[in-house]
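Missing here is one protein chain; the remaining ones are kept as they sit in the complex.
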Amino acid sequence: MWQWLYKLTSPKWFYTISGQLMPWLVGLTTFLLGVGLIWGLAFTPPDYQMGENYRIAYIHVPAASIAMGCYYMMAIMAAAFLIWRIKMADMVAKACAPVGMTFTALALFTGSVWGIPTWGTWWIWDARLTSTLIMMFLFIGVMALRSAYDSETAGGKACAVLSLVGVVNVPIIKYSVEWWNTLHQGASSLSLSNTAANPPEIWMPAFFVGFGLFGFYLIAIILRTRNEILIRERKAEWVGEVLSATLLVNQGEV
Amino acid sequence: MNIVKATLRRELLIAFRSPGDIINPLMFFVIAVSLFPLGVGADQEFLREIAAGVIWVTALLAVMLSMDSLFRSDYEDGSLEQLLLSPQPLYFIILAKVCSHWLVSGLPLVILAPVFASMLALPEQGLFPLVASLLIGTPILTLLGAVGMALTVGLSRSGLLLAVLILPLYVPVLVFGTGVVDSALNSLGTAGLLALLGAMLILAISLAPLAIIAALRISVS
Amino acid sequence: MGSFDSFSDFLAMGGYATYVWSAYAFFILVLIFNVWQPILSRKKYLKQQLRREQVQQERAQAQQKREEMTNGSAT
Partner (left out) sequence: MMLTVKNLYCERDERVLFQNLDFSVAEGEVWQIQGSNGSGKTTLLRILCGLNDEFTGEIYWQGKEQSKTRQEFNHEVFYLGHAPAINKTLSPKENLSWFCASRGLRNNDQIKKVLNSFNLYGYEDLPCYLMSAGQQRRVSLARMLLSQAKLWIIDEPFTALDKQGVQELEALLSAHALAGGSIILTTHHSLQMDYSIRVVDLDAMAGLVAA
């Protein structure tokens, strides 16, 4: 296990292993998302309170939690980069920010759209939506900081420090927003997260969509990280080989 | 600790020799607070509702805007390099620096806040909790702002970037800070919330200087 | 069709069609973006590298030619 992890810190190994893993991951993700979405959209009974609208929860809930997980992952990578100077970790961390941001955007959009018929307005300062919004700001901050630095390593380190500071804050932010929400609104009786109270036949598909979306998240991270490897390691011999091989194959189309 | 005293002395001397750095954030606070009644109307009832929030948000922005003077000149004249190469414990030097910065930029806000809070019709029982929450909360803001400043001091276009980086991190302080005043106005206990803010301050004091040191090393290299 | 009586019922989503389908449309959009953007940037990068290699080759050839010419004139 440790050895395997250790090998993953080498860009070459990561590139090869992720390349081999990719078809399986894509297959599994397609299967999970396919089953989950069809099941969730067409085969589960409507919710007694929210009608068919609750089906949005199948994507909203996993998107929000994966986005948060993405921030934690970014912070772990940041720590690995700062402490052990693993360059691979910085490449993954770099990939995390835009992916995490799109996932927060997805959670926000689905939450707002769900809110229109439920609350009569597309935005309410609901605890989950608010903390997701701040999560998005955190991702934007990391991306802005990285793009402001010219030097790749300095930018990576700066982002690592920022994400570590952020990750200490994330639970505090979440807690503070929840506390604030109960103080000012009273718990809104209808929140998207309430779907958990439903019977198993309703939340079973969520299981599939959740894991499917997680698989997709991994794919998105891996795709970006592989690009980053090719760019940063372009002087390495093996990358040269990979590049010339791909160039030969793609010469016609590129 | 000789170095802590020396650093406090140096920073306070510099601050008092360039008083703009002290006065401008304060003026920003005063003017921005005065703009609110002009923008939302002078209805006492309504002002009372928003007073704590307005004071807190403007204080937060004022602290953030004052951050630039913390490391900028040291970065430009090379003092930051000497600081990082000091054999003395950096943690305490940085803490002393941030502390003196708070003394000249945060403390005046805390002192002025009750005046402007009463102008915004904040009832009397809210004044002391407001001051207490600012007293514990603004040092947290300064510490977090210092992290952001340390990360961006080496960049040429850093003004708005700093806001993007640290304003989201200010959320808990804002929430609990205004929460203290709200609780007081609703005759609820404030001790718990103040303790919570205090815990956050301790956390910030113990961790933020480490992040600041790491960030300064990146900015200087 | 599962819990729905007909396909049009399914599309109507019990009156929530706009909300449910726009949410899922955005979902699909996010999926597509996260796959296409890296693929696109990869292509762009490969193209850049190809161009770079070509330029290098051309330079090497020109250099070779120049050397041959100077050698030729010397002998």
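Chains: A, B and C, in written order; residue numbering restarts at 1 for each.
As a convention for this text, a contact is a pair of C-beta atoms (placed from the backbone, for glycine too) under 8 Å apart; a residue touches a chain by one contact, two chains touch by 3 or more.
In this text the structure is predicted, and so the values were computed from the model without any measurement.
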Check the options B:Ile22, B:Leu65 or B:Leu83 and report the residue that touches the missing chain. B:Leu83
Residue touching the undisplayed chain, where the options are B:Ala51, B:Val180, B:Ala204 or B:Val220: B:Val220
At which residues does chain B meet the chain that is not included here? 2-3, 5-7, 9-10, 13-14, 17-18, 73-74, 76-79, 81-88, 93, 217, 220-221
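The definition used in the following text is that only the chains that are shown with their structure count from here on.
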Per the contact definition, I'd like the list of chain C residues that touch chain A in the complex. 1-4, 10, 13-16, 19-20, 22-24, 26-27, 30-31, 33-35, 37-39, 41-43, 45-47, 49-50, 53
Within the complex, chain B is touched by chain A residues 82, 134, 137-138, 140-141, 144-145, 148-149, 154, 157-158, 161-162, 164-166, 168-169, 172-173, 175-177, 179-180, 183
Residues of chain A defined as touching chain C within the complex: 37, 41-46, 51-53, 55-56, 59-60, 63, 98-99, 102-103, 105-106, 109-110, 113-114, 116-117, 216, 219-220, 223-224, 226-227, 230-231, 234, 243-244, 246-247, 250-251, 254
